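Omission of a single protein chain aside, the complex is shown with its protein chains in their original locations.
This part shows chain A:
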Amino acid sequence: MNHIPQHILEFLRDSAPFEVLDEHEMNRLAQSITVAYFSQEDAPNILKQQQGGLFLIYSGQYSVKDSAESERHLSDGDYFGCDNLWQKQSNKIAVTVDSPGLVYCIPKKSFAQCVSTHPSIGVFFRNYTSEQIYSDQVDDSKSMWLYKPISEVISDGIVSEDINSSILQGVQVMSKSGVSSLVITDNQLLVGILTDRDIRNRVVAQQTDVNLAVSEIMTRDPVKISDQRTLFDALCVMTEHNVHHLPVVDKSSGVPLGMLTASDMIRHQRGNVLFVINELTKAPSLYELTRLSWQLPHYFSKHAKRLGDFDIAGKVLSQATDIMTRKLIGFYQQQHGEAPMEFCWLVYGSQAREDQTMGSDQDNGLLFATEPNPEQSAYFADMAEYVCRGLDKCGIKLCTGNIMASNPALRMSIKQAVQQAQSWVREPSPEAILNCNIFLDVRAVAGNRFLLSQLHVERKELLKQSRFIAALTRHASDGHVPLSMFQKFVYKKGLPKKDCIDMKNSGVAIINNLVRIYSLANGLTMPSIPHRLEGLLSHAGLSSKDVKNLRDIWLFLNRLRWRHQIQNKVTDNYVSISDLSSIEKYQLKEAMRVIRRTQQAAVFKFAGGLG
């Protein structure tokens, strides 16, 4: 067997997608390679001699134009000439050598040989210049179904019966359609449901006359869900309310559209992902709640095996925090009586967006219809203190920035909240913008949620003002992705390891900021990033390709930081590049490039090109 220098084999093994080759195949590929010292003077000659091949950069920096796309700045680990692999006639490749170095030239023929045994290599290069590579893994993730809107899942044709029908008629319809539950309507609108269990307990067991109206035995005002929410939301509602049948209604008209059942969910889901949430919901005391909450990290490390499994981790954790909050408010009210006036418990930041990680601290506040009097104030101050401390005991750290309901400044009336928004818009100081980035991602978790809807309505137009959006955009473009001009990772000093990327501030947060800007400009108030992006699909501003890219990248970056936290048992976001596989490194680079481009596009659109 021919020998190949070790460092060359190692480099090839580190280069996606050739890592899939076995030892023999790798040797055969390596033997066919020509290593060229690429300088400006030699480049034309080498490109001519190696025409039609694939070029892999081992060292040096080059500006390359090899396709219809614009010139790319490349360095070690990057490829060029990919488009020529599929064409009989080769495109001319123009290379400007910015710093000379070594380039591996892989002949077309041996490349074709690799593709014939490993088609995935071909797929990699077909998509290479179209920046779609990171999405491959996102799509095959088995947790993705949880992000599907319910409307995509429920089958056409709902089984329903009018409220004036008899029990017998209803049961016959169920039997004929082969379903275990029936939607009862009054004037087309949902008024109740009838399940197998109702028939067993309230008809057969009690020998009820089956000619009576179905309204006599149905479950009135059942828990329901809008078709615009996700399957995951449905799962949470079913778990929290302990129901097995969940009617789905049209978001605006309230007309029932279908029924989701527990067995529908089980069909989709392998393993009981939401076991912990179920347990939390049943916790009878603060002690028990705390004990269960501390199981969460173990739960994640036990159940999340593949990278895709982390897609729902942030959601699960946020939902769990929501439930802890509601339970704590409940415990407080058991001891101190009902609240003296209506309130709405708000959560901000990552909990609102449902992308919490193990390191996220609590961000919350209270909203009232009017300013409470001193006596009411005292009640809420005490309740907020109890809930925030309780969350802390459950492992959701107290907020170091004091963004908590226990801070009197964060217990506001709607009027005060609108005034606060006015002050942000009037004077978008750096501090105001930081506040916006936290407070404009908001979700109602307990109490009267209508108060938040009201606040949204009142400040919607205010926050659309272009001068304000421009200020937010300029701030969002200050965050730099950690890539050099030549697509090399740039590492900040002072991080725990030499090759760390701050996945939060250099990645996820930049996307969060950009998506928030587009959402404000389009008047979208929902906080979660996948929801916002979905909402933006139907609005001008971002193309559907941009939306899909951003969503995939956002999921990908979150997966990386979750895996980092779980595997290394830490709560920071400093992901070490050496922990990534070669394809992940590549995907991360591409992701960062797309983020940078989206930043530039936003500056152009909202800030008049002035970043």
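As a convention for this text, a contact is a pair of C-beta atoms (placed from the backbone, for glycine too) under 8 Å apart; a residue touches a chain by one contact, two chains touch by 3 or more; residues count from 1.
To be clear about the criterion, contacts and distances are computed from a predicted model.
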Chain not displayed: protein name in its UniProt record ("DNA polymerase III subunit epsilon", "Nucleoside ABC transporter membrane protein", "Permease" or "ATP-binding protein"): "DNA polymerase III subunit epsilon"
Absent-chain interface as seen on chain A, which is shown: 2-8, 30-42, 45-46, 49, 58-60, 76, 99-102, 105
